[in-house]
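One structure is given below, encoded as structure tokens.
The complex appears here minus one protein chain, its other protein chains still in place.
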Amino acid sequence: MIPEDICNLIKARFPDAIEATVLDAARPYVQIKAESLVEVATFLRDDPSLRFNLLRSISSIDLLADNKLACAYDMMHVPTENRGDLLTTTRSFALRVVTDRDDPVIPSLAGVWRAADWHEREAFDLMGIRFSDHPDLRRILCPDDWVGHPLRKDYEFPLEYHGIPATTEYGLTNPRH
Amino acid sequence: MAETTFESTPDLLLDHDRVEQGDLQTEELLVNMGPQHPSTHGVLRIVLRTDGEMVLEAEPHIGYLHRCAEKIGESVQPYQYIPYTDRMDYIAGMNNNQAFAIAIERLCGVEVPERAKRIRVIMAELNRIASHLVALGTYGLDMGAFTPFTWCFREREMILDLFEAACGARLTYSYITVGGVHDDLPDGWVERCEEFLDFFEPKIVDYNNLLSFNHIFVKRTATVGVITAEDALAFGLTGAALRATGVRWDLRKVTPYDGYEDYDFDIPIGQDGGIDGVPRGVVTGDCWSRYYVRILEMTQSVRIMRQALKRLEEGPIEAKKVKGIKLPADEVYVEIENPRGQLGFYVQGDGSAIPARVKARGPSFCNLAITSHTCRDILLADVPAIIGSLDVVLGEVDR
Amino acid sequence: MSQFAVPWREKPEPSHGFVSSFIVALAKGIYAIATPIVTRFPGSILLSAVVASCFLVWAHALLFSYVDTAVLERAAEVGAANPNAFGYFSPSTWGLPPSVIGTLLAGDAAVEGQSPGLLSYLLWPVQFGFTRDMIAFGAIFAWFNIVPVYVIWWERKVAGRIQSRLGPMRVGGWHGWAQSPADGIKLVLKEDFIPDAADSILFRAAPYFAIIPSALAFVALPFGVTYIFREVDVALVFILAMLGIEVMSVILGGWASNNKWSVYGGMREACQMVAYEIPMGMALLVPVVCVGSLSLKYIGEVQADGWFSWLAFRNPFAFVAFVTYFIASLASCKRAPFDLPEAESELVAGFLTEYSGFRWALFFFAEYAAMFVVGGLATIMFLGGWNSPIPSDWGAGLGESIWAKGLKGILFSGPIWFILKCVFFLFLQLWVRWTLPRIRLDQVLYACVQVLLPLTMVLLFGTTLWVWASESGNATWDVIASIVSKVLGIVGLAFGFGFVAIAGYGFYHRRRLVGNLVIDPLPGS
Partner (left out) sequence: MSLLVLLTASSAFGAPSDATGAAAPGSVLEAVLFYIVAGGVVVSALGVCIAQNIVRMAVWLFTALASVAVMYFLLAANFIGAIQLIVYAGGTLILLVFGVMLTSKSPWIRFEAPKLELVAATVVCVGLFLSLCTLLGRAAWESVDEATAGTSIATIGRALITEYLVPFEMAGVVLMIVMVGAAHMARQEK
């Protein structure tokens, strides 16, 4: 099933959800509205012709030029009906949700795919996107008292953390290093 | 004596109202397993809520090895980033190099020469064997058997010798680069590699005799930590952990890359005990299945390598004009089959030579997420069994 | 200062305390003397070390028997002795004076006033029980120290071979023979570390709760008919008691460390030990029922008629009890696959987590000494004790000279056989440890309560019936019993030969590393 068909399916079901479509790229995706994310995701997971049951990744993206943050969702279909047979047919799809950079809130998909739990915590930790209705939204990689979100483009690396120097002299003079 | 209290730290978010009232009231204990613990395979910390030997709840805490590898990816050119991918999953450096290289090649439309593809497959499968050997050996350690560890490492040393001969490094190879491989194979390497395969194949029988079919080992791992296929997919488990649940799913077959479609090989899956030499008592998706899928994958890797070595022909090993290549303003998400599962790289270009965003989807990271779901109401000794059978590498979990 | 500044030579020598300097000097001295010898004659040195350590155990007994026969018995014959002199330790009397000993040694009590000679002065203290105890205590203490040190070294060598590596190779020259003593010195010199939150008194005391019982177990363990420190009529129960109260040290150490992993280790040990004491004791009751005594000396003496008289082959129940006892003894020594209290991959190091240095070494001394003791119990209760597989009445024609005695000690019965059999059991324990994974706690208890315990009950009941049938004097039954015993003996022989054959096969087909894969490197590597 090619991405256009999937996009049309979504369009037919949720006419207002789609903000933009990028379908002829190396990684075709559909940009949808944050508020309809959960319904679209549930539809993608449960629709018998789609059944994207494996959430591969949630990549948070900083669109500094547009003053936006984005989340890219990659999903895949793993056929489980004929378990044990060699599976060679698959389909994959991607979604994107763009949110405001100053108050970034995206509904959580942890209720749709449980794999989203840790991916969203990671996006929260490193990019500062808050996922509403997430069961346990905490920092996952950085310490709980870390200041800032490292993957943002305008992030300034702290010079020390609890008295531990976090950069070298060279790093002080060459901040991009 | 010094009076000490053992109060839980407030950030654990574990509920404490499960203490049942009764005549024999037992105390629940919060125990830190890690970050320095012999069987957490690195710096993983698991907070266990235990009642005697029973583990009621386990909560993994990660990030002790976080190096912000994704942030580094936004400051260096792709071929400079290759060494950083080695440091993610330091057990399977070749496969990580390969994943990132393929991602950049797809993004920029670079065509990899035939010989380079064959060498990539050979190296990736060799590293798969080496990685599975580490997994088997350390899993033996987790179960209290010390000997399989040294046996596995004996063979792994030979693989590392081969790697060292090819690229000069024994752990962080940076051998597979964007557009091909870094160096050609030295003289005599192919023969040596075939010699190794002849030596290695019978050794798998030894591992089986020593550990896989050992009665105690089977009793320790069978029916422990059973994960169903539905749970595995919901939690995003991939690789051996997913195949052990009975799903014959492997990206090398499903979305072939680097010429995997040319090779003839099988995808082993986990199955219930009693047939095909699988001991009785084994359930699809338990720790033993995950362990044994890795054993079977090693034989398949040997098969692939024999074919690739036979088809290795002279030719260029690197595409032209790759260094300093400008990345188009596009994005790509590529997944390949790492020894631990599906390793994905999301790369976003912005027209310059440096990527705007690099995101790594570590299979260990996703596989580890199921820990708190599986480690419920089990015995303390089962926690290392489950963690070890998921075969996580903390360098990749924390990135 | 030399022309070339060598940074590490410019540092002043660190100052040591007297004791540590002394220990270091002693170690260096021993090392300097022993290394050239050992490296030059490795095999013979090892052999002589084994013989010497065996000798250590029984030399004092030879001395005592010499004094008894050459001095005291004669003194009693000629009436020269003060009867009070034979008391254990009574200050009111000074025993036979050296002059009398001298005349007795000279063989002529009638000649008075002869000069006693140096030997008589040396032998004078040996007539007192207290002195004898002191000497024997020294021998036991020496043995108690030698066993752990060299078994640890040996374990590392065995483990190395099983794991296709070499084990210790450096310290001392020949196969790292000095590795364990060097480790011991290191452990003694290490910082005496007690965690801040630990219960420091109990933390310090716990290792002694381990080492004293295991040392005391040697008190009643016979190495031969006459080579016993104290012959106790209930030696078996006494040794079991000593093995049983060792568990207190683990619980205390685990608790006093104030570490949750340590407490887990202690609790695991408690439940494992309390459970496994029962099948272990009941398995040992099987030979006790066969023989009808709790005295280890008597049980050993019963098995003097060669291989087929050994108690393991007495009846089928005893044969199974032998295996059962061996499994239970692994559990009682916390050896793999029952090493749950210190399970490395689960509990870090269990009750040993917070221990280091000398206290840690004491725990290990106790563990390895206990391994020897359970091996000794298995030897005495099932495998003939200090008797060789050759029936000892074959040597009746050798006479009673000192050389004949020595030959009999080597061929028919003597501590060397006992020690060799104990070493065999130690090897079995090592072999099992480096081959098998660890069992889970519920499986440990399941194996004890649901398998071993009913099994040993059946064994005990069966052997009681067997003994009852044997004592009824039925001729047919006697024939059947002897045939069964012979068959069991042959099965045991087959096991033994199979063991030797497998070892020989492995030795014959041994390979160093794996061919040219390792030896000749590729270009670039």
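Labels for the chains are A, B and C, by order of writing; each one numbers its residues from 1.
Here is the rule we go by: a contact is a pair of C-beta atoms (placed from the backbone, for glycine too) under 8 Å apart; a residue touches a chain by one contact, two chains touch by 3 or more.
In this text, all values refer to a predicted model and were calculated from it rather than measured experimentally.
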| item | value |
| --- | --- |
| Residue touching the undisplayed chain, where the options are C:I162, C:I185 or C:I228 | C:I228 |
| Absent-chain contact - pick from C:L123, C:I251 or C:L352 | C:I251 |
| Of C:L123, C:A139, C:I194 or C:I211, the one touching the omitted chain in the full complex | C:I211 |
| Listed residues C:L123, C:A136, C:A336 or C:L459, member touching the removed chain | C:A136 |
| For chain C, the residues touching the chain missing from this view | 64-65, 68, 72, 85-91, 127, 129, 132-133, 136-137, 199, 202, 205, 208, 211-212, 215-216, 219-220, 226, 228-234, 237-238, 240-242, 244-245, 247-248, 251-252, 255-256, 258, 263, 266-267, 270-271, 273-274, 277, 281, 294, 297 |
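Keep in mind that, in the parts below, only the chains that are shown with their structure count from here on.
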| item | value |
| --- | --- |
| Chain separated most widely from chain C, comparing mean CA positions | A |
| Centre distance in Å when chain A and chain B are each reduced to the mean of their C-alpha atoms | 23 |
| Rounded Å distance, chain B centre to chain C centre (Cα mean) | 46 |
| Inter-centroid spacing, chain C versus chain A (mean Cα positions, whole Å) | 65 |
| Chain C residues within the chain B interface of the complex | 159, 162-165, 196-201, 258, 260-261, 264, 267-268, 336-337, 339-340, 343-348, 434-443, 514-515, 517-518, 521-525 |
| Residues of chain B defined as touching chain C within the complex | 1-2, 4, 6, 29, 31, 37-39, 52-53, 140-147, 149-151, 154, 157-158, 161-162, 164-166, 168, 186-189, 192, 195-196, 199, 210-211, 214, 216-217, 219-220, 379-384 |
| Interfacial residue positions of chain A with respect to chain B in the complex | 25-27, 53-57, 59-62, 72, 74, 78, 80, 83-88, 90, 94, 113-115, 117-119, 122, 126, 136, 138-144, 150-151, 153, 155, 176-177 |
